[in-house]
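Worksheet: one structure, shown below.
Apart from one protein chain that is not included, each protein chain of the complex appears where it belongs.
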Amino acid sequence: MQRDLHARGQATMDRVVQDGVQRVCTESNDRPPAELAKRLEADQMKTIAFPQGNLIGDWKNGERIAQDGRGLQWTDKPGAPGGGSCYNCHQLSPKEASFGTIGPSLSRFGAIRGNGPEIQKYVYGKIFNAKAYNLCSQMPRLGYSGTLTEEQIKDLVGLLLDPASPVNQ
Amino acid sequence: MAGPMKMRATVAGGNTDVRVLMTHPMTTGQGGQALYFIQNVTVKHNGRTVIESEISQAVSRNPVFSFRLKGGAKGDTIEVSWLDNKGETNKIEAAVA
Amino acid sequence: MREIQRYRQMVSEDSPAELFEVEGEALWKKPQGPKQASLEKCDLGLGPGVLKGAYAQLPRYFKDADRVMDLETRLLHCMMALQGRSREEATQRVFGNADRPSEMESLSAYIATQSRGMKMAPGLSHPKEKEAYELGRALYFQRTGPWDFACTSCHGEESKRIRMQALPVLLKPEQARPVVASWPAYRISTSAFITLQWRMNDCYRQMRLPEPAFGSDTTVALIHFITVTGKGEPYRGPGNKR
Partner (left out) sequence: MNRLRRTLLGALAAWLAKPLAALAAWNESAFGAKTPQDALKGIGAANPAPSKEIVIDAPQIAENGAVVPIEITSNIPGTSSIAVVLEKNPFPLAAKFDFGEGALPYVKLNVKMAETADVRVVASAGGRHYAATREIKVTIGGCGG
């Protein structure tokens, strides 16, 4: 891959180099030894800077971010706000019929689980760095990779947990 | 410049099935595009006009039509021509197989 | 879902894919490059100029190039060898659009059509063919890039989809077979003709990775791996994609 790929736009060659998590997941075919997974998940947890206070942002903005599939591609404008690509893999709002099934359905997520500080923290962390919770998850580390900002992740937390969000209707 | 056309005409059940493909952008004039589309499609069987049609920009890009002509025999000539809103034309002729 | 199947069936019956063959045939016969030669003497594996059934036996090892090549890579080789064109010039515009298909796309349409009804049988006897297969398989599982994606991230589990698009698990022969039998294809959403080199390129883009070089060992190995997995299916393309 080092020989055959070439940098284009913001997609630079350093992206081809695997980090520790990627190497372990590739080598174990996404089934890492439990001990190692636990240790690496703890390392990943340290990458998450949890903001103070209420993490529920604007669900309307969250819905836009969830719909948007751009960010970090060589065709995307560097520095432009990325999207979360959430609907590509998850069911969220019942109004959106075009959703993917790679991840679990998140329909009525907050209605089922409530929206207290614990679940807020879990959702924020999971979006920021999914590998801290499940080492070889297929979900991108959206905060850690620099795809989404703190504000954007809070808006997505709002989309999932705000009782007024269509996800919880 | 008019792009390629393709046509197949075959005898089936005493009639002739004609399937014709045309290269054309068929743009609607929305979203900064020009309004550019085929307006007329004419089908001739052995030189005689059998179908005349008027179409709009709502026909999909690279139009494909199937028609059915009465009778017909192997070797008959089928000609399909089009004319767009800029006055450009193209046509294709094929023998019935 | 049954109605979607019916939709796809009706659309594929009347696909504009055939239009691209006309231009492809003209390009195959057109003298080009410093040598002002056509591609008519290009050997796609069955001998110079033999087109019937050639696509069904690709990718394969080519002795003159000492490597495994898929259709597009072989065409590039012929453009350079027969027409005297440089790699830079010949690959300047390998992926076209609805308004102007690329040379590779039109040629692919023209050549692939001539394998219709023939069983897909890519090469798998030469050591380099086995090597390409193994490399392709390894790349299929390689997780990398800012989003940690491998091919398996989307094409690794049964019955998954991105938005409404069903995702074939290309590790499974029964799922790879219909895929292999229908590429290259007409893409309805863009009205463009698309090839497997384009598919690999665009997957890498969506994986947030740097761009793979056209006809590189990486893309050829992936195409070879998928084609070998789906071998045995009678070719019925060029097909239709979403």
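Going by the order they are written in, the chains are A, B and C; count residues from 1 in each one.
Note that contacts are C-beta pairs under 8 Å (C-beta built on N, C-alpha and C of every residue); 3 or more make two chains touch, one makes a residue touch a chain.
Fair warning: this is a prediction, and the values are worked out from it, not measured in the lab.
Enquirer: Using the definition of touch stated at the top, determine which of C:6, C:35 or C:172 touches the missing chain.
Expert: Selected residue, touching the omitted chain: C:6.
Enquirer: Any idea which of A:10, A:26, A:44 or A:73 touches the chain not displayed?
Expert: Of the listed residues, the one touching the omitted chain is A:73.
Enquirer: What residues on chain B make contact with the chain left out of this view?
Expert: 15, 28, 39-40, 42-43, 45, 48-61, 63-71, 83, 85, 87, 89
Enquirer: Could I get the residues of chain C that touch the absent chain, sorted low to high?
Expert: 3-4, 6-8, 10-11, 13-14, 162-165, 188-189, 191, 205-206, 242
The criterion applied here is as follows: only the chains that are shown with their structure count from here on.
Enquirer: Counting only Cα atoms for the centres, state how far chain A is from chain B in Å.
Expert: For chain A versus chain B, the centre distance works out to 50 Å.
Enquirer: Can you list every residue of chain B that touches 2 or more other chains, as numbers and ranges?
Expert: Not one residue in chain B touches at least two other chains.
Enquirer: Can you list the residues of chain C that touch 2 or more other chains?
Expert: Not one residue of chain C touches more than one other chain, so the list is empty.
Enquirer: What residues of chain C sit close enough to touch chain A in their complex?
Expert: Spelled out, the residues of chain C in touch with chain A are 139, 141-150, 152-154, 156-157, 159-164, 167, 204-206, 208-213, 216-219.
Enquirer: Looking at the complex, which residues from chain B come into contact with chain C?
Expert: 3-6, 19, 21-23, 25, 61-62, 64, 66
Enquirer: Under the touch definition given earlier, write down the residues of chain C that touch chain B in their complex.
Expert: 14-16, 18-19, 21-23, 98-99, 191
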